[in-house]
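One protein chain omitted, others in place.
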Amino acid sequence: MIEVKNLNKIYSSFSGDVKVLSDINFKINDAELTIIEGVSGSGKSTLLSIMAGLEKPTSGEVVIDNDSIAKLPDIHISRLRASTIGMVFQNFNLIENLSSLDNVLTPLIALKTPLKEAKYLAENALKVANIEHQKNQVVSKLSGGEKQRVAIARAIVANPTLLLCDEPTANLDYKNSKIFLELITKLSKKGITIVIATHDPIFKELELNYSLIMIKSGQILSKEQING
Amino acid sequence: MLNNSFLHFLALSFFTNKKRFSGILVVSFFILLLLSSTLFISSSIKGSLKKSLNYQPDFIIQNIKAGESFVASSRWREKLLKIHGVIAVNGRVYGRFFLDKKISFLVIGIDFFSKQTNENLDALVNKIDLKEFLSKENMLVGASVKKYLNSHYYKDSYNFLTPKGEFLKLNIYKELPNSSGLVSQDVVITTKDLAKKILGLSSNEVSDFALSVPNPSERENIRVKIESLFFGARVVTKEDINKKIASLYDYKGGVFLILYLIVIFAFSLILYLRYTIATSIERKEIATLRAVGWSIKDVIKLKLLENLTLIFISFSLAIIASYIFVFIFDAPILRAIFLGGDSLSLNLKFKPYIDYGLISTIFIIYLVTYLATTLIPIWRIAISDPKEVLR
Partner (left out) sequence: MGDLLLNSYEIVYLSSEVITTIFAAILFTLSLKLLFGWDINRSTKEQYYLEKVAYLASTLALFLFWVKTILYIYLVYTLDELSIYIAGAMCAAGVVSANSYGLWLLGIKAISLFLLLLWMVLNSYDLEQKNYPIFKKKIVLLIFISLFILLEGWLNYSYIVNIDTSLPVSCCSTLFGNLEGENPLPFNLNTISLIILFFLLFIAFELSLLIDSKLTTLVVTPLFLVLSYYSVVYFFGTYIYEVPTHNCPFCMMQKEYNYVGYILWGTLFFGTSFAIIWASVALWLKQEYRVLKKLALILIAIFVALNSSYFMLYYIKNGVLL
């Protein structure tokens, strides 16, 4: 279970403080699908990276499996990111000059998985993401859709319980976005908790139950349960 | 080992980013090549000097007047022999014969019938046919002398102009073998009588005395005795010479080392800049790794091991290359700097002399500066906020 409590984030700069998130509170149960919707600049991306422990909140906390992650030492947050949190980014964030397979290996290296086992797991993840045929291809030679599938394979390779997706379809065409939706459906049915931050209307086409959190200027506007 | 996924990634990141590392690799290779070559040369010279010094007499007694070494009277010999603990006394005849201000030969006169004070000479004398050699006015010449005489059209003999103004013609009997190294390059060896004539010594004078004192603990006593027996006698022991030569070449090596320290300082600046202004690609890569679960510790480990790999590769390449450069190609250019361009001794070949202490010295200075320079920049890269780069 994930609990976000009284979360605030203020960016300080020379021109003054900017409040990016104010008083965010919500709960996500295990195996739930949550979509956080808002225009760009509404703070949803920051919210996601705080949930992943990539950024520290100014105040408040995010509790994942009874740990307040902002307080965890770096080694523990990192281990959490490698093992229980998978992340998918808008611009994929893959290492361009490595092959798909080696990219998918990276979280397992942090977990000190032996190479043979890691390769086996990575190939499996690539299979789930439907990109196994490109496993030895260098990432820079892949198309956007293919890159996103490699990124998903990387996010799920260590069998995470939580998948965070930050504008995952922003750089994809309609066809690839549809493929992405299918993947998400597949993973959600497997019991992975999924949080997607997006402003792409395509997610309305999801044939799943999900909770929708609307966010604007760093504040939650509404929370509702959608039955797909 | 092969099943370690971290090492797999290390190898990947090293070999897929050749461009990132090649610049530093080339620069460090050349710096190391230069340093190890100079140190190889200095230790090779030191090594062959040490080897020839082992054959030197235990004591040398010189006659000092006005602070300069002067010829000694051969009458000292009897008195020296009477000192307990002294086994053999040999009056030596040698000196420099100058052709002009720059070029000179070392003329050595020896007694071909008795045992030589120098074991190198001993081996040499045993090889020649004495009867034939002594039947005429002959000499043995070193490689550099031979080369010089050849180039001045003295194919078979040379006319020495003695200090008395007379000409003395000596036939070149044989060229000395090159194997005895540095010391035999510019020598002319002949009989004592002929050498005295060339150097202008009278028949009862010698250059100095060589003593053999087998018991090392007696040496200090005997030294004091000799100095009180002859007013103006200076005793030089083998250890004195050893020390002097060692520190002379240490000094030359030391000067180079200090120069090198300056170079390596510049090098570390380059390194520092390279790591502080890490490319955006590198930054993005590290941010990506952090995002998928690498801890700060993992990133530091990766970067340190990348550096260590680079250090080992460039170091071993440079050591092999400089070995070839110095001992197979005889270090063109560098040798002239090290030995001085005008000397006749330029003809020598460097003997391979591997000093492991020296190799570890080069390694340590390289390792320590390299790591020290990159440590803090690496940490900076590792702690940089992944969020900022991943936007």
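For reference, chains read A and B in written order, and residue numbers begin at 1 within each chain.
One rule holds for everything that comes next: contacts are C-beta pairs under 8 Å (C-beta built on N, C-alpha and C of every residue); 3 or more make two chains touch, one makes a residue touch a chain.
None of these values were measured; they are calculated from a predicted model.
Only one residue in the set B:Arg96, B:His152 or B:Lys297 touches the chain that does not appear here, and it is B:Lys297. Although one chain is not drawn, the whole complex shows that of B:Ile128, B:Val263, B:Ile281 or B:Leu371 it is B:Leu371 that touches it.
The omitted chain makes contact with just one of the residues A:Asn6, A:Ser40, A:Ser59 or A:Ser222: A:Ser59.
In the full complex, chain B contacts the hidden chain through residues 39, 242-243, 246-247, 250-251, 253-255, 257-258, 261, 296-297, 300, 304, 357-358, 360-361, 364-365, 367-369, 371-372, 375-376, 378-379, 382-383. The chain not shown here touches chain A at positions 56-59, 67, 70-76.
In this section, only the chains that are shown with their structure count from here on.
Rounded to a whole number, the gap between the C-alpha centres of chain A and chain B is 65 angstrom.
Against chain B, the residues of chain A that register as touching in their complex are 45, 49, 52, 54-55, 74-75, 77-83, 87, 89, 93-98, 102, 105-116, 118, 154, 158. Those residues of chain B whose C-beta lies close enough to touch chain A in the complex are 2-6, 8-9, 12, 16-17, 281, 284-285, 287-298, 385-387, 390-391.
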